[in-house]
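One structure, pasted below without further comment.
Other chains of the complex are left out, but the ones given are in their true place.
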Amino acid sequence: MLEELKQRVLDANLLLPKYGLITFTWGNVSEIDREKGIVAIKPSGVEYDVMTRDDIVLVDLDGNIVEGNLRPSSDLDTHLEFYRNFPNIGGVVHTHSTWATSFAQAGKDIIPLGTTQADYFHGAVPCTRFMTEEEIHGDYELETGKVIVEEFKTRNIDPDRVPGVLVHSHGPFTWGTDGFNAVHNAVVLEECAKMNAIASLLSNNEIDSMQQVLLDKHFNRKHGPGAYYGQAK
Amino acid sequence: MLEELKQRVLDANLLLPKYGLITFTWGNVSEIDREKGIVAIKPSGVEYDVMTRDDIVLVDLDGNIVEGNLRPSSDLDTHLEFYRNFPNIGGVVHTHSTWATSFAQAGKDIIPLGTTQADYFHGAVPCTRFMTEEEIHGDYELETGKVIVEEFKTRNIDPDRVPGVLVHSHGPFTWGTDGFNAVHNAVVLEECAKMNAIASLLSNNEIDSMQQVLLDKHFNRKHGPGAYYGQAK
Amino acid sequence: MLEELKQRVLDANLLLPKYGLITFTWGNVSEIDREKGIVAIKPSGVEYDVMTRDDIVLVDLDGNIVEGNLRPSSDLDTHLEFYRNFPNIGGVVHTHSTWATSFAQAGKDIIPLGTTQADYFHGAVPCTRFMTEEEIHGDYELETGKVIVEEFKTRNIDPDRVPGVLVHSHGPFTWGTDGFNAVHNAVVLEECAKMNAIASLLSNNEIDSMQQVLLDKHFNRKHGPGAYYGQAK
């Protein structure tokens, strides 16, 4: 069942090494079929160059395995928490990409410094708070998802306008309309992180966010009601 | 019409991914036929690996589409402002290349620190001022071009001797005798930005421009009346 | 004799250029057959693209050549000191990989800042003390090994939980269950070094280790008794 979904998730996962976002198996992509309530996700710890469509695991939104012989990604419960709380998203990506992960390790938001970020993220990509000992000792991957969702609620950030987050001392998650779009956003986030780091270092780590009006302009030029970037649809 | 111009612009655009200057579709090259007053430019948001000669859009200097079924690059009006104000240039490139864009995000000129830059840019590559709210809310891409032209006039910089600029909080534009030469200058600018950043960081961000006499020597060795770099013509 | 071991050591050595860990011949992998007490190691100064299985040198734990026409890696005595003192390891790698070596040159531990490191190293990757003039003038490569072993004993670090070290002013060694696993850890160490450096620079070189409880969680998730990362065995 859902062979097409599984193929798409396989293909989206294979983009991670292609774009240089991962080392070994440190990343995973999932995609949801909202109608059926089924999520397809990469299996845990399987090498990218031997992975096949049949290795992709299907689960329901409670994490029950619906199809598949392999254990799903250990980050499954974090993915599911996204799908349960961010109703418009269709795909989720987790990586340990170098520059975004460095910001996560420094515990810093990726604040918007230029139009590259503004074209995709309507503001800072937030870094979550430290997790508590209870959360870490508890249902860790689920709690990771909860901390992320909490961060977006507390800061009043719209996940449809800021499709990414940094988990403190861990790394980035991005999401999108489907798995491919989520990977696209992961590539953008990594590039934004790198350019933010260089600009920050050139400014002795004292740099402010870009003008709000320019941030709004660029985000809306691509995503607003009067968007005029790309080809008309 | 102008099939050769369109082919050249296609080829020049394809150099951007080859030289690692762009991610996805974040860049565009145009070239002008001065005699006919026609500019050929990349279409907006089309992937590089599927773009063909027929996708290249032809416009006049007022931005009217002369030929082409696709919407031109959203940066078209910035390109046109260059052609209208810098009469000797034949090609324009815009990218979000990593290191040059980082300088734009930091709001810093790329000051000349060595002969690599001096061989191509007779001085600092300037970073423009912040745009006003009116300019951003107005005809944004046109106003971007106007701010660039203003920067060159105010600072008394000759665009034929400094074929590049950084738009504040955005990224670089370069230009040249044609599209290929403009791409060439985009590659040089990115390398100069990287080496400037590293040298600056090694100097605690306190570094001065190179000697004026050495800057003059190298620029003129390649571009002055007695130029002796390369093969005699 | 031991053709399979030699082939494995050849293959593991060839991974070093594949993963971008070495320039020219600056690296070597060895693996031990614990039952026979035989170590297979790369020959000294032989180019990777011409190396064959027959070039791999077999020695006993005292360094006597058992088979092979070439001189073993000049770092042989350091490798042997590992095998004699760390009884559970099966393979050793030495490289001058860029970021890890930079930490060695700065004389700094790679402290744990994120889960990437925690997944493989249960704590900081230590940098050894300066060697004394006597040690350098003495049996240098053996003394290098002794200084490493001393560092692990003095700091009470378990080499099975921290499979890597930085030799001061020199570079990294990593180890593992066999040669391939040691190379795997060398790749991880290099990536951790790079992300640690960037995070440190973004924090003005004032950054603390990650939470101990998160470090424990991630290390044990992969290596503890209840490990649940990857596929069940």
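Chains here go by letter, A, B and C, matching the order in which they are written, and residues are numbered from 1 within each.
As a working rule, a residue touches a chain if its C-beta (ideal position, glycine included) is under 8 Å from a C-beta of that chain, and two chains touch if they have at least 3 such contacts.
Bear in mind the structure is a predicted one, so any value in this text is a computation, not a measurement.
K.L.:
Which copy number describes the whole complex, given 3 displayed chains of the same sequence?
P.N.:
The entire assembly in this structure file is built from 4 identical chains.
The definition used in the following text is that only the chains that are shown with their structure count from here on.
K.L.:
Mapping chain-to-chain touches, which pattern fits: line, ring, star, complete or other?
P.N.:
Looks like a simple chain-to-chain line, open at both ends.
K.L.:
Quick check: superposing chain A onto chain B on C-alpha atoms, how many degrees is the rotation, to the nearest 5?
P.N.:
To map chain A onto chain B, rotate by about 90 degrees.
K.L.:
Please report how many Å separate the Cα centroid of chain A from that of chain B, as a whole number.
P.N.:
33
K.L.:
Taking each chain's centre as the mean of its CA atoms, how far is chain B from chain C in angstrom?
P.N.:
About 46 Å separates the centre of chain B from that of chain C.
K.L.:
What residues in chain B touch two or more of the other chains?
P.N.:
In chain B, nothing touches at least two other chains.
K.L.:
Could you pull out which chain A residues touch chain B in their complex?
P.N.:
113-116, 184, 187-188, 191, 194-196, 198-204, 207, 210-211, 213-214, 217, 221, 228-232
K.L.:
Show me the residue ranges of chain B that touch chain A in the complex, using the header's touch definition.
P.N.:
23-24, 26, 43-46, 70-71, 74, 96, 98-99, 101-106, 108, 130-131, 133, 136-137, 140, 169-171, 197, 200-201, 205
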